[in-house]
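One protein chain is absent from this view; the other protein chains keep their places.
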Amino acid sequence: MSYQVQQESGYAIVCLSGDVDLSCSPEARKTILASLSRGQHTLVDLSAVSYIDSSGVASLVEGFQTARRKSLRFGLIGVSAAALGVLELARLDKVFPIHATLAARLEADG
Amino acid sequence: MTAAIEVRDLVTHYGSRLILDHVALEVGSGEIMVIMGGSGSGKSTLLRHLLGLNRPTSGSIKLLGQDITTASAAEMHALRRNMGVSFQGGALFGSMSVLENVMLPLREHTELDEQTMAIMARMKLEVVSLGGLGHLLPSQLSGGMIKRAALARAIVMDPKLLFFDEPSAGLDPVVSAELDELILKLRDSMRMSIVVVTHELDSAFKIADRITVLDHGRILLTGTVAEVRNSSNQRVQDLLNRRPRQEEIDADAYLRRLTGG
Partner (left out) sequence: MAEGARPALFVALERLGRVSVELVEEFGYYLALCVECVYWLAMGTLRRQPVRVSATVQQMVEVGLAGLPIIFMLSFAIGVMLAIQGIHTLKQFGAQTQVVLGIALSVTREFGPLMTGIVVAGRSGSSLAARIGTMSINQEIDALRVMGINPVRYLVAPVMVAMLIMMPLMALFADFAALFGGALFCKLELGLSYRAFWDQTVNFLAVDDIMQGLAKSVVFALVVALVGVSNGFSVTGGADGLGRATTRAVVLSISYIVLTDMFFTYFLNRG
């Protein structure tokens, strides 16, 4: 897995790519939580993720919960079909704000 | 792509009694294979061997390309991270809460943050519809809930291989139908290869991609649901129609058994 963080339209966008599994999800978690602790609205871009397991999803859940506690905006963009399957299994697709792209998200934000 | 499970020429004994006689089995990646057979057919023994709990007399068992009959302890340990097992009686640890039970594999195999592990375990409890019940002890659960909790523990590490022993035994039809749905859902969304051992026909036909019928330690038939239904094999038909087995009697051997001669 690799990741990069970029600032765009008031969001910190965490782009994850490759396999997000047990071995590297702690790093993803740290990155997401760090972005939130800087008080930034955060989006996680999963479009380059080939596989995400439960530990990766758990990190997203923790990020979302942290964002809500701090009243920051949080969401997922570019969720691939495989990742969506994992989210759907735990009915998390109904919980996360999910949008196809940053543009779609910005439009939804109004 | 290698098969998820590849069993060749498996021969096993219990003491000096032959239990499995040259069994061969192949389970593809993402396939649901149901192993069927009456009691004493050797299906439980076959499962124990697939799980690496018993040592076979001869033959090879490859899981995810790794031959477990020759694997080292370290290789076996690594492989076990990719295997989940739901035992017939659940085999939950009575001294731990349901959540602790589900978290146990994570605690032993990973160094994830405590909070991450708890979220993962609770997510799996949600998957099996036990959300919010993690604080209960196994003794406070009903039979169906125990099976689902055991399933949650089996899948908490996102295994590539899932083994399920008698999912519907002792459950009412509605609950067992729900479990069947769950098995299908798991395969579809997590792309697991699943082996189910059962003697329940309805359940087998509903979930199986292919069925292997075991009888007296031998494989009678391996095929799709339709192939098994239409099989002309007498024993298979007996099993399907729940007829008592009708064996031919060898008068000499029978007399010898009775008189002890």
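The letters A and B name the chains in turn, as written, and every chain counts its residues from 1.
We take it that contacts are C-beta pairs under 8 Å (C-beta built on N, C-alpha and C of every residue); 3 or more make two chains touch, one makes a residue touch a chain.
Because the structure is predicted, anything quoted here is derived from the model rather than measured.
Peer 1: Considering all chains of the complex, which shown ones does the missing chain contact?
Peer 2: Listed by label, the shown chains it touches are B.
Peer 1: So one chain is hidden, and I want to know which residue out of B:Ser29, B:Gln88 or B:Gln237 touches that hidden chain in the complete assembly.
Peer 2: Going through B:Ser29, B:Gln88 or B:Gln237 one by one, B:Gln88 is the residue touching the chain not shown.
Peer 1: Can you work out which residue in B:His13, B:His77, B:His135 or B:Arg243 touches the chain that's missing from view?
Peer 2: Spelled out, the listed residue whose C-beta touches the missing chain is B:His77.
Peer 1: Any idea which of B:Leu104, B:Leu137 or B:Leu240 touches the chain not displayed?
Peer 2: B:Leu104
Peer 1: Go through subunit B and note every residue touching the omitted chain.
Peer 2: Here the touching residues of subunit B are 48, 51-53, 76-77, 80-81, 83, 85, 87-89, 91-94, 104-105, 108-109.
Note that only the chains that are shown with their structure count from here on.
Peer 1: So in the complex, which bits of subunit A are touching subunit B?
Peer 2: My answer: residues 21-22, 25-26, 29, 53-55, 57-59, 61-62, 85-86, 88-92.
Peer 1: So in the complex, the part of subunit B that touches subunit A is made up of which residues?
Peer 2: Subunit B residues touching subunit A: 110-113, 115-117, 119-120, 123-124, 126-127, 156-158, 185-186, 188-190.
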